[in-house]
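Can you keep this structure in mind? I'll have questions shortly.
In this view, the complex is presented without one of its protein chains, the others remaining in place.
Up next, chain A:
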């Protein structure tokens, strides 16, 4: 396979012979110096002119994101070579401004990260001009840099996408599946892509959430290692338009993070309140007038049918017992001899 790397920001297919980009850790392809002429020209790669699927994804965020989100964004840009970056959007702008930004950048998909209260992370995945968009709450984010994820893959290699069968069962999941496929799959012959397929993205529906994982394919017999990143998406709403429009679907199982925190606080507060109430009740009980019990109900428990003996009070101490020492035992020697 002689897929030579192209220089970034190149003119795309149909251009002239380009200089080869310097690759890390490696030897330059040998064809650079073999030409006879003074100028070094590299023949165009075999796949030139074949890039048809023009998908471009704009990945950016709002202000107020924390380091984990920032790394997650960078990781997504690393994993998907068909992405473009943009500066942070001001929170004051309305969301439909994003459509214009995408148009300027000539992108037809968008992944937008929104951070609220420096705690909650929301992710929008949208097909920009007309298409549907979806808003998710992102949880359990682990980035590429975590040391427990030991796999590695080529930068810009095309992923295999794997979906749970649940995605075909419900219409909203089917729509989401289509959206994910178009957003996450790298177009074939994309100039920044590598021709090998060496990692898999898996999307699974569990617990009413979508779990995302990325595995590296080591062997042909499907032994794998996780590369990362990994996150969990909790669907909130699906809109018919891009960043707006009528709501097509609302997730009934979704509980907003504010509500969740509120519930926790209320639970602890109610426990405390209950304790206090119990204490007050006890106080009341102690201070209230208690009725005197004249008759003891347990009086006749020990009533025995026999007649009473007269009470005899002894005024003198009883006689002391005479203690006899060793009255039974013979000498030990004699005892032994008897045996």
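Operating definition for what follows: a residue touches a chain if its C-beta (ideal position, glycine included) is under 8 Å from a C-beta of that chain, and two chains touch if they have at least 3 such contacts; residues count from 1.
Rule of thumb we're sticking to: contacts and distances are computed from a predicted model.
Match the chain absent from this complex view to the correct UniProt protein name in "Sodium/hydrogen exchanger", "EBNA1 binding protein 2", "phosphatidylinositol N-acetylglucosaminyltransferase" or "Histidine-containing phosphotransfer protein".
Matching the unshown chain against "Sodium/hydrogen exchanger", "EBNA1 binding protein 2", "phosphatidylinositol N-acetylglucosaminyltransferase" or "Histidine-containing phosphotransfer protein" yields "EBNA1 binding protein 2".
Which is it among A:72, A:98 or A:153 that touches the chain not included here?
Of all options in A:72, A:98 or A:153, contact with the hidden chain holds for A:153.
For chain A, which residues lie in contact with the unshown chain of the complex?
Residues in contact with the chain left out: 1, 5, 23-27, 52-53, 78-79, 127, 131-132, 144-145, 147, 149-150, 152-156, 158-168, 171-172, 174-175, 177-179, 181-182, 185, 187-188, 194-198, 200, 202, 204-207, 209, 211, 213, 215, 217, 220-222, 224, 227, 237-238, 240, 246-250, 252, 332-333, 336-337.
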